[in-house]
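The complex is shown incomplete by one protein chain, all other protein chains being positioned as in the whole.
Labels run A and B following the written order; every chain starts at residue 1.
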Amino acid sequence: MSDTAVSQPLDQSEEMPVTDPADALLQVENLHTVFRQGRRAINAVNGVSFSVGRGETLAIVGESGSGKSVTAMSLLRLIPSPPGEIIDGDVYFDGRNLLDMSEDELRSVRGNEIAMIFQEPMTSLNPVLSVRQQLAEPMRVHRKVKEENIEARCLDLLRQVRIPDPEARLDAYPHQFSGGMRQRVMIAMALACEPRLLIADEPTTALDVTVQAQILELLKDLTRQHGSSMILITHDLGVVARYADRINVMYAGQIVESGTALEIFENPRHPYTLGLIASMPRLDAEEKARLKPIEGQPPDLGNPPAGCAFHPRCPFAKPQCREQDPPLEPYRGNHLKACWVNVDE
Amino acid sequence: MGVYLLRRLLALIPTLLFASILVFGVVRLVPGDVLDLMLSENDYSASTHDTRADLERALGLDDPIYIQYVNWLGDVVLRGDLGESLWRNTSVNAEIAERLPVTIELGVLSLLIALTIAIPVGVYSAVRQEALGDHLGRSFSIIALAVPNFWLGTMVVILPAMWWGWSPPSIIQPFFSDPIENLKVFLVPSLILGASLSAVVMRMTRTMMLEVLRQDYIRTAWAKGLRERKVVLRHAVKNAMIPVITLVGILVPILFGGTVIIEQIFRLPGIGQLLLDSVSNRDYPIITGIFLISGVMVLVVNLLVDLCYGLLDPKVRYDD
Partner (left out) sequence: MTTETTPAAVTMPASPRPPLRERLGDNKILGFLGRLIVQRPLGAFGAAICVLLLLTGIFADVIAPEGYNHINPIDRLKPPSAEYWLGTDQLGRDVFSRIVHGAQLSVIVAFAATSLSIVISAVIGITSGYFGGRFDMVSQRVVDGWMCFPDLIILIVAVSVLGPGTWQVIVILGLLFGISGSRIVRSSVLSVKQNVYIHAAQSMGASTLRILVMHILPNVMAPIIVLFTTRLAAVILAESGLSFLGLGIPPPAPSWGGMLSLDGRSYMFQAPWLAIIPGVALTIAVFGINMFGDALRDMLDPRMRGAGAGRYVAAVRRDRPSSRARQAGGASQ
């Protein structure tokens, strides 16, 4: 499956169900999330729309501070409130609007139909509860699993995430696990109720490079086995190339380009995407070209620049970019871009 | 566990040794005064010890101070004997043993009251930050920290007596023969002492809960679809309690000081009263004994606190 990024997207684009948004598993429309700091409001997510098909893996890519994590958290309204607040938008999951749900309804979705994996395996597990206690929790809350079956189910989950010697590890505490093993426990917890959508927020950022690949392979395998969809949040385009069907590139709280993995890599249409790809180390580079970082800093989301948020850093910026915010529009089919410039010129 | 306990006890030895030097040294700094005091009392000068030197010899005060220390320490460590009162012809052990239960009951009750009030309020205050309950809880702790407990105690004695002719009872029934009458005596003093302690515990609980509620694993708990009550009680409180337990160790010495004052106001015959009486007659063996006992009690409680730690924090392991 290592060649998925190169070979599969082309023929997949024919059969992928994303063309009909009404049938998508998840559909996000015009999402706006703000964080209030006194009188200031930080627009962390600023009008994001996208959909995730059944069985599809969607990657959301961007620098830190681009709003990709907040977008992911907003889907389940997992934003601390105060200071966070969703001020506009809709999130349809299987036809039901998560943003209109009561707290009870929302809770029955969390950890059950939609599960999350977080960036920091070191701190995302509760240090004073054993793995067994934490693993059994979603089952106890959402599925009326009989007490006597819980242990077997926990062991099964630990086996699925390939934790060696699960019987011995079940009553261990998080501090007795390495980072990679803890992330496996997190994944096991997320899979406990066989969710239809898995949201993985930078699941490998905090891990060693060798462990990163293992965890991503595991996620890909397990979602494929269960037929679940996945949203993979990452700042690492290298990860995306191998594991995602579609890619949303985010900048300053907005999606600036969206397309299949192949479209994004072979034909990036947004200067920011170009910059991201250019700053990526490649083993197959024809010449030993220097990595090109994107100049400048991401904008202050409490006070974003007028026009296109990327124009201060954009090498192609033209006068129009300073005045008007470009809409996300089709470039070719499902390949969307939000840019006034034709980067080929 | 046993090995851990032993190691902890061994580690206490230097601390205890220094503490004993402190106790002994401080109290003997001016031993001359007691002789003057005793000689000026008529009944003593009429007794067999006519001269100052005789008296000094009789009390063992003529040896060099380090010999006195070694003798005293030998008695304390080997025989658990704290010596004899200079005035009363009773042993210090008996005096302290008679008074200690009063002080311990007052202290334990105050601590229980403080914890049962402060922990729930502190947790609530953190979970419902800026809600009415939070503001009330915080206002209470601000006020309770500022009001001196000896003043509060005095007011509680004066005002009801003035208004309704009620004054707190002070005849202590043994707890096991008449618990209700016994608690009647201890309840009001314990409430006063507990109020000022609870302010400290409440603040600490609130701060720790706020810290814990910010942690990633709390978000994980919400993401699992748990209800708030469960997130707070199961995932947050246990973590926040770890530092609060340490605070109990810190509170014990404060509590000890508080009992001295409260015993004085409510005329409870505890260690504090004994200490104040002994200070006014310079009964050094008793002062030394109480000083030492208070230190040892604080150390023992801190050891217990450390052991409790292990029940809450799985990272603490005693067997390695």
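The definition used in the following text is that a contact is a pair of C-beta atoms (placed from the backbone, for glycine too) under 8 Å apart; a residue touches a chain by one contact, two chains touch by 3 or more.
Only a predicted model underlies this, so the values are computations on that prediction, with no experimental measurement involved.
Between the chain not shown and the residues B:14, B:64 or B:80, the one that touches is B:14.
The residue touching the chain not shown here, chosen from B:122, B:189 or B:295, is B:295. Of the candidate positions A:43, A:57, A:74 or A:212, contact with the unshown chain belongs to A:74.
Within chain B, the residues in touch with the undisplayed chain are 14-19, 22, 26-27, 29-30, 126, 129, 142-143, 145-148, 150-152, 154-155, 157-159, 161-162, 207, 209-214, 218-219, 222-223, 228, 252-258, 260-261, 264, 275-276, 279, 282, 287, 290-291, 294-296, 298-299, 302. Interface with the hidden chain, as seen from chain A, comprises residues 29-30, 33, 73-74, 77-90, 92, 97, 99-100, 103, 106.
We take it that only the chains that are shown with their structure count from here on.
Centroids of chain A and chain B (each the mean of its C-alpha atoms) stand 55 Å apart. Those residues of chain A that touch chain B in the shared complex are 76, 78, 80, 107-112, 115-116, 118, 120, 123-130, 137-138, 141-142, 173, 175, 186, 189.
Those residues of chain B that touch chain A in the complex are listed here as 215-217, 219-227, 234-235, 238-239, 242, 312-315.
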